[in-house]
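First, the structure itself, so that you have it in front of you.
Complex shown without one protein chain; remaining protein chains in place.
Up next, chain A:
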Amino acid sequence: MKHVKSALVVAAAVGTGAVAARRTRSRAAAGDESADRWLTVTINRAPTDVMPDGTLPQPLDRMADRLEARVRPAPGDRGAELAVRLRETPSDAETSLPGRLAGEDPRQEVRTALREAKAILEAGEVMLPDTPPTTKETPVGKAIGMVARRSGGEGVL
């Protein structure tokens, strides 16, 4: 797939009114350095397809006012690199293991939306898991099920 090489890096202040990012918590003061990182996917589409007019693709658009975003061409004709991060750095409690297991880390919602945006742009739909996921409940199975439910919001994005 050929992409527009000359596409500019778009450092987009997205959402309503392109409000300048104002973080409510110092990045340097954050206990978890990774909580502050950009979450990034490479999408096999041109940057202009990914953020036309600086607008985030669905479903990221629903949380646009909470996000900073940027898109740039990926090297080697690999499409576009879309990066987002929360304007407000999550708290240490939210990013702790218990917080993540409880689904309280706001980055989980962002990762899930980022993956879904990529899938919609590339494949036209988000592949859903089979249902029911299995047919017999055991304690180990329940634990794996919980991990699987959180899995879309975890990982190395």
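Just so it is clear, a residue touches a chain if its C-beta (ideal position, glycine included) is under 8 Å from a C-beta of that chain, and two chains touch if they have at least 3 such contacts; residues count from 1.
We adopt the following convention: contacts and distances are computed from a predicted model.
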item	value
Protein that the absent chain corresponds to, by UniProt name, given "HEAT repeat-containing protein", "ABC transporter permease", "Nitrite/sulfite reductase" or "Glutathione-dependent formaldehyde dehydrogenase"	"Glutathione-dependent formaldehyde dehydrogenase"
Hidden partner chain, residues of chain A it touches	1, 42, 44, 78-79, 115, 118-119, 122-138, 140-141, 144-145, 147-148, 150-156
